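What follows is part of the complex, with its chains left where they were.
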Amino acid sequence: MKIVNPYDNSVLGEITLSDAQGALEKVADAKKAESVMRKLSAFQRSSILKEIVKGIQENFDELVFILSKESGKPYMYAKGEVERAMETFTIAAEECKRLPHEAFDLDGSQRGEGRRGEYRYFPAGLVFGISPFNFPLNLAVHKIAPALAAGCPIILKPSSKTPLTMELLNSIIQKTALPEGGFTLIHCSREVGEELIQHSEIKVLSFTGSPSVGWKMKSMAGKKKVVLELGGNAAAIVCEDSDYSNALDQLITGSFAYSGQVCIHTQRIYVHQDVVDQFKKDFVARAQQFTVGNPISPSTNFSVMIDEHNAKRVESWVNEAVGAGAQVVLGGKREGAYYPPTILTAVPANAKVRNEEVFGPVVMIESYHSFEEVLKEVNDSRWGLQASIFTDSVAKLNQAFEVLEVGGLLHNLATTFRVDEMPYGGIKDSGFGREGVKYAMMDYLEGKLLVR
Amino acid sequence: MKIVNPYDNSVLGEITLSDAQGALEKVADAKKAESVMRKLSAFQRSSILKEIVKGIQENFDELVFILSKESGKPYMYAKGEVERAMETFTIAAEECKRLPHEAFDLDGSQRGEGRRGEYRYFPAGLVFGISPFNFPLNLAVHKIAPALAAGCPIILKPSSKTPLTMELLNSIIQKTALPEGGFTLIHCSREVGEELIQHSEIKVLSFTGSPSVGWKMKSMAGKKKVVLELGGNAAAIVCEDSDYSNALDQLITGSFAYSGQVCIHTQRIYVHQDVVDQFKKDFVARAQQFTVGNPISPSTNFSVMIDEHNAKRVESWVNEAVGAGAQVVLGGKREGAYYPPTILTAVPANAKVRNEEVFGPVVMIESYHSFEEVLKEVNDSRWGLQASIFTDSVAKLNQAFEVLEVGGLLHNLATTFRVDEMPYGGIKDSGFGREGVKYAMMDYLEGKLLVR
Amino acid sequence: MKIVNPYDNSVLGEITLSDAQGALEKVADAKKAESVMRKLSAFQRSSILKEIVKGIQENFDELVFILSKESGKPYMYAKGEVERAMETFTIAAEECKRLPHEAFDLDGSQRGEGRRGEYRYFPAGLVFGISPFNFPLNLAVHKIAPALAAGCPIILKPSSKTPLTMELLNSIIQKTALPEGGFTLIHCSREVGEELIQHSEIKVLSFTGSPSVGWKMKSMAGKKKVVLELGGNAAAIVCEDSDYSNALDQLITGSFAYSGQVCIHTQRIYVHQDVVDQFKKDFVARAQQFTVGNPISPSTNFSVMIDEHNAKRVESWVNEAVGAGAQVVLGGKREGAYYPPTILTAVPANAKVRNEEVFGPVVMIESYHSFEEVLKEVNDSRWGLQASIFTDSVAKLNQAFEVLEVGGLLHNLATTFRVDEMPYGGIKDSGFGREGVKYAMMDYLEGKLLVR
């Protein structure tokens, strides 16, 4: 299977898909690593993870380039992603020494007099991770690093659009002291993938990708633990009392970084009616300042989408909204796989660009009157990943945190804010479980109680 | 539907099954309680839980009687169960004031400088609990108490064999200050139950019961969190260096209490070859000393099984094993719903009484030679709930804790040991997730991150 | 020694002071209880603590009356204090079942491969607690309850002004199953007290009282752990954006409850210049509405100070300030032990009423211009117990929390806010260590590591 650069359609490389037979062999080999991985000390796991960090450091430029090329992600963001992958592995190298074992008395119950408990965490077993195209490296690493830190072998299937970054990471990992079978990269069709999802020797399934696929997997996963990191239509609220220029900075990035192909892309901006006009004007001005070009150029900060298919999909959604009354404030004209920064307003309540995950450089700006009303508006969504609020009011911040149905609320930050140690994940249709190294590890561990 | 006393087949009462329509109305009512429950302070939740404890105390004798009568559980055990239910609610009244919110710095990452995180737990929403006949009160309470402590409304479906205990608990709960819809008791057919399992307004499914039903539910549960507490074929290892008389005491109870109708009933005893003959002899002698009779009599400590159907099933499994070469050391003769304390040995590896959950008063005693071998033997099972080891050797205890594939290992205690604050649950086919008030609450809560 | 009612100088009772010999005997007896207390299970400790709660409940009215009479504390506050003492014991009954033992791997170090650690908490030994007159019951209970919860015997010396409340509590405690010597009440002179402070068999010293005495004790305490809960000159900041009426409510209470004889009494109020005039006017109006009278009357909410000596001290401090330029906005005229609600303004920087702990019903109200300036003004003090800020600004709240040198910052609450489970204590000259049941227990426990 050929992998192409979405910017110029040049061929970057090839991968071979595993057939069912090959996939099952990989599972069998990885399964054998379970007992070997389980016996690694924290020191050994930590050393291996640090070796990977060193390997990434040594292949830094190459990783950035291949990542940028196969995903169309501007160089500056690709660089940031490789740095974050190093940080994610580093956090894992630290967390693996800090498993949250518990020791407690059981003599609070009369029947437990003289008894105490120890609750220790052990590796849960073989993990199957599936990662998406939009962060070809770090969203895979968010599965690999905690799995290895927990002492679990992992099989990782990257997006078939962006497998080359993972090929390079794989070669880095295989050079470390990681036991054979500790990490397995697989490329395969959806059908073969579904066999793995149902495979009884796999104990944990961790998926980042589209909601319809994810929720279906949960039903097929049998006895596995399942983690789903899906999408959303993240909203930001800009209050009349907020730091205006910070809100602009944050939301320009949140709306358009990597053409909005980010799970926590800012899709909806609600601005208080007293400031909405000025905000919209300034926002448009800022959105016109992107340096558009070849992603591989260091100065580029906006480029093509992952493929023309997706650009067309975004185009059709915008057209649908416009047909129903939405106004295009900026952008809206597709050229091949390129879709420009696009700002809509007066978007109807039932438009796809409002309700579905647009996963493209489109944001709507609407005004609101009362704070209670805007909280309801944000919650009027089947998604619940992250949301932002820009305000200096303690009361509003508290109320938003209490009321908003999301996995994470960002104060005075873009919806796209994420550091790799924080708990991350969605509620409602946006996901199941949490990633972030320490939190992800809990899904790759199984508690065992000793009563003495 | 009539409820009968399994000891004398007298009719104890009647319940009305909800049809699909009625069940959906109950869900709708309970759903309405979500926002009310969510607003209760910890003080209010704690007060309600303490009111329930008080209510149980005031209805103590009546609860013991109805529980004993409808389940055939000897009075002394029924009394213990009611006491434990009070303790479970008390623990919940304490834990609801101690939600494990987290506060952390995010400035360990350069991109997080000046930022900190607060990860707070909020109620996950409406819970559907399904509880079994064998602990008609306390295994339901292990769902009700943590749900209320977490601030979630809960709908509870008890076993149709033992619903009257829950009817009484329901009347106790409804007299407290719990908001309307906070607790709902439902009786229904499996078909109606399955509609609830798939209902999108229910956020958590917590099931205690048979494995085949449980695992099927997990596949049907959609986006719900799922907790499954299923069965096992718990094993105990008696080492040559152990405290002999303690092992006898513990395992007689573990094997025969409530006719073995306990998820963690001791089904397999492996005794070191140097002591197995004496152990078997003494064990048989002890097993002959039960006072058999009407469960409601305070002196009875062994009585009928839940129904003749189950007694016949146990009889057929024992017969199957004997046909394949097993020896009956004691017992083995059914009379109606009564099945006596039964001890087998030389049980073939593929016998149901070894491999399936016998859920009856049957235990096998086998000898072993090496410690490694017996650990393998214990692990040679698709179940993994609890196991016991009787030894004074640190090395053996450590090895067993490392190697045995179970949710809990009991040292010098029966496999049936459980106090209500400890994490409890199985791995492999025995379950998914953990109960024990503090641990169960985590499944009824949903984390939300605030980044400031 | 005669104990008098400060309101009418009637004699309420008598206590006998221990001489040195008697005190040493009490220590020897209490020391004997160490090993007995250490062996109590959490269930037993919890049961004893709940028995005490029940005993207080049964003697509720009598406790409120004697407390009110001997301290001159208005009935409504005395009632609140007895309720809080019950809550403090209840929290201890819960916390004693939740000692924060730790279990961790040591194989993060190469030299620790195969090793793990268990860090368990054990009772530290005999405790000596010294409590003040202003909360005759609950501030003693904040030492007794955690000590018993931790499994330590405790000797408690109450203020010689208010020993009768503790006599009654002592009789309640001695009726429980607490082992002999587990709790010892002692009345003694300062000289005898100092012998105990230096006694090598006492392992923990916990003192609540005046700073000069406390810091001297720390130097005399030898190898003991020392906890000091001393005084302060708590400040409140009222910002221009705050909820005005809430600030008034809170600060009237903070300034004048129990005639300001509270460690966290609001002594300094800084109001933004834009609102200070109106605030002062309204505050004076509210301060004139107290119902002054016999503390034992349920309607009284302001009464005498603990004795005429202290009232004269306050009078002289106010006079000193006025002599140096301060203006009396309200009050300032002493009658015997009665000192009225007194409001000052324009208080010079070096006045005692600003810089020392006034421990009387005196508050100063000053205006401020910039937020940075008022933070500096609040910090310009050798004390650091609690402070309040009234604002709706996130930025101001964050800055205040970062900058203010106090043990606790209250948002939109009086400086006197305290619930008994929260960590409580001062920095700078205001104290050493923290109380609040869970936190206090840590000082009564000693960690012991097991490496396996």
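In this document, chain identifiers A, B and C correspond to the written order of the chains, with residue numbering beginning at 1 in each.
Just so we're on the same page, a residue touches a chain if its C-beta (ideal position, glycine included) is under 8 Å from a C-beta of that chain, and two chains touch if they have at least 3 such contacts.
Quick caveat: nothing in here was measured; it's all calculated off a predicted structure.
Colleague: Assuming 3 chains are placed, give the number of copies in the entire complex as this structure defines it.
Modeller: Taking the entire complex into account, the copy number is 4.
Criterion: only the chains that are shown with their structure count from here on.
Colleague: Tell me, please, which chain's centre (mean of its C-alpha atoms) is farthest from the centre of subunit C?
Modeller: Relative to subunit C, the chain whose C-alpha centre sits farthest away is A.
Colleague: Starting from the mean Cα coordinates of subunit B and subunit C, work out the distance between those two points in Å.
Modeller: About 46 Å, centre to centre.
Colleague: Please report how many Å separate the Cα centroid of subunit A from that of subunit B, as a whole number.
Modeller: Here subunit A and subunit B have centroids separated by 37 Å.
Colleague: Touching at least two other chains at once: which residues of subunit B meet that condition?
Modeller: Touching at least two other chains: 421, 452.
Colleague: Once bound in the complex, which stretches of subunit C touch subunit A?
Modeller: 41-43, 46, 96-99, 101-105, 107-110, 112-114, 116, 118-120, 391-395, 397, 411
Colleague: Where on subunit A does subunit B make contact in their complex?
Modeller: Touching subunit B from subunit A are residues 87, 106, 108-109, 111-112, 115, 117, 119-120, 215, 218-220, 222-223, 225, 397, 401, 406-413, 417, 419-424, 427, 429, 432, 434, 446-452.
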